[in-house]
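Written out below as structure tokens is the structure these notes cover.
Here the complex is missing one protein chain, while the rest keep their positions.
By letter and in written order, the chains are A and B; residue numbering begins at 1 in each of them.
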Amino acid sequence: MSWYLAAPVAIPFVTAVLAFLLRNGPAGRWVSLAGSVALLVASGLLMAQVIEHGVIAGQMSNWEAPFGITLVADTLSAVMVVITAITGLATIVYGMGEIRPRIERLGYHALFHAMIAGVCGAFLTGDVFNLYVWFEVMLIASFGLLVIGGNKAQIDAGIKYVALNLVSTLAFLSGIGMLYGLTGTLNMADLHLAVQEVENQALVTVVAMLFMVGFGVKAAVFPLFFWLPAAYHTPSFSVSAVFAGLLTKVGVYALMRMFTLVFVGDVGFTHEILLWVSAATMLTGVLGAAAQSEFRKILSFHIISQIGYMTLGLALYTPLGLAGGVFYLVHHIIVKANLFLVAGVAQKAAGHNELARIGGLYKAAPFLGLLFIIPAFSLAGFPPLSGFWAKFVVVKASLELEYWFIAFVALLVGLLTIYSMTKIWAAAFWKPHPDGYEPKLSRIPPGDLWPMLLPIVALAVMTMIIGLFPEVFVQLAETAAVQLLDPTHYVETVLGEVAR
Amino acid sequence: MNSIIVTAGARILVALLLVFSVFMLLRGHNLPGGGFIGGLLGATAFIVYAIACGTAEARKALRVSPEGLAMVGLGVALVAGLISALTGDPFFTGQWYWVGGDSYETAAFSINSVLVFDVGVYMVVFGGILSLILMLEEEL
Partner (left out) sequence: MEIVVSILIGLLFATAVYLMLARNFLRFLFGLILLSNAANLVIFAAGRMTEGAPALIPYGALTPDGEIANALPQALVLTAIVIGFGLFAFALVLAFQAYRSLGTLDSDEMRVAEPREEIAGEARE
């Protein structure tokens, strides 16, 4: 059992080591591709196990919980691991067309897989300190990916990204220290029980706020998001796609985990804050996007506004709300990664990323226009694409609690999202190219073009499948939400062997 | 640095530090020490050498690239974790084979996965720190 849990962490690490040793030849990228496929298979097996058993747990090194490190997978974790594997594979395939051998020789694939290992570890761990360690693995690798190649803009962005993420990490670490001081345990399932027995519940809330700030920076919620739009438009498109898809979601996942399992003593206070933070995040993100005029900067601000929907699902703290949040997570990772990938093809075909300096893409490549429209409309929430159902569930959940204002904000933000997407559409696809430069897909060598288009098509198809058959996915999200709201099963699975 | 005292002294120091680092690595499991401390000491040896004779000399004496060494070390540490798959134990469970007995008291020595892991850690720390320091030393 425990090997199903260990595999999604071990496979990327093994791949990273092999890819680093083979980085000077073409073999490195094929090892990297094989590793991504293997991770997808392993995550599929894990998902199957979780569907069969509900929650599965494994004690690493045979140290019993709560003393050792436990890896746990409930539905949320398993879904996140699967989606990580999908995004990883898509980006690696895309990178076959985009990433130049010079970057590969610097260890691109090794860093990439080390980051994936960190992300998977963070999703699977059942121990708070171990979560910190995985965050760091992910962060160090992402620092490397952000500045790899080392042009000026990347280093500039790297400074801001590194600085603010380190601060958040230290807030998180201080929180862990205080939580340990209060309860004497670090195992999340054990914490669920131990936190209830702490006499001074006010102190628990204080610690909860430290965690909220730490994770909030990672998730890029208002007012802690400033590192994100400063950084995400500078690295290569593969890197920014995987950052946009996965990294902030690790923060959202951690929020969801800690604020349903551990910090539930004062929901009226903590989740109320989350609620208003979510509303502010949605609004500032979308307004920030409206003010931008660069392809990837617009998309970066949209990440922020969408994060608000996910945390809103958590803040509502009802089965439907959480299900909406989880559904939103899945939908958003696919769609957002895809949009960044499209941005890459658009830049290569039209020669620039500044919207004022490109145009005419629709005439040159109508197929690319279609590939942009699908995720863009999905992001804005057009039926029958995945984004519609995601927004529908979240808004319905907030209406059920009679949070009229929040529901209004959520709908308004959807409308404003359409505005930004139209802006990109009008500037990049419809209007003629300002310099008389003729954008053509054939500017990209066909050997590079196909690996770049393939993952875009695949992700677009997935968006449509989720949109056309939402029942399966909503059901999965609801299972995840029920497990999150009633962690008895989770706690029993983790600690069961001690009780017996 | 062009000082004959440093160069001459460094040769003795480097040898001593390297031997001591291996000693620290091997005694690690039951006494203070281990792969991390050992790796630090080993890296210190080469840093002393680099200060005395220059980074080019230090890289030549090292023979392999420190980055590669660190990654191989990561692989070795992972292998130590994966060995337990053969016996059906969870990831990273320590595997012990006693030679000449069946426990810590009676056996002459043991072959174990814990030492393999420590060797991996040694290589990661050694390679990681050296690659960083040598790079900084060369750039500044």
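The working rule: a residue touches a chain if its C-beta (ideal position, glycine included) is under 8 Å from a C-beta of that chain, and two chains touch if they have at least 3 such contacts.
Since the model is a prediction, treat every value here as computed from it, not as a measurement.
A.B. asks: Among A:106, A:167 or A:458, which residue is in contact with the omitted chain in the full complex?
C.D. replies: Considering all chains, including the one not shown, the answer is A:167.
A.B. asks: Among A:17, A:72, A:139 or A:350, exactly one should touch the missing chain; which is it?
C.D. replies: Considering the complete complex, A:139 is the one touching the chain left out.
A.B. asks: Out of A:14, A:57, A:157 or A:221, which is the one that touches the chain we can't see?
C.D. replies: Of the candidates A:14, A:57, A:157 or A:221, A:157 is in touch with the missing chain.
A.B. asks: Write down which of A:64, A:272 or A:354 is the residue touching the left-out chain.
C.D. replies: Missing-chain contact among the listed residues: A:354.
A.B. asks: May I ask you to list the residues on subunit A that touch the chain which is not drawn?
C.D. replies: Contacting residues on subunit A, toward the hidden partner: 129, 132-133, 136, 139-140, 143-144, 147, 150, 152-160, 162-163, 166-167, 169-170, 173-174, 176-178, 180-182, 229-231, 233-234, 293, 354, 356-357.
A.B. asks: Even though one chain is hidden, which residues of subunit B still touch it in the full complex?
C.D. replies: Within subunit B, the residues that touch the unshown chain are 36, 128, 132, 135-136, 139-140.
Following the convention adopted for this analysis, only the chains that are shown with their structure count from here on.
A.B. asks: Under the stated contact criterion, what part of subunit A meets subunit B in this complex?
C.D. replies: These residues of subunit A touch subunit B: 2-3, 5-6, 10, 13-14, 16-18, 20-21, 58-62, 71, 107, 110.
A.B. asks: Would you mind writing out the residues of subunit B in touch with subunit A in their complex?
C.D. replies: Counting only subunit B, the residues touching subunit A are 67-68, 71-72, 74-75, 78, 81-82, 85, 89-94.
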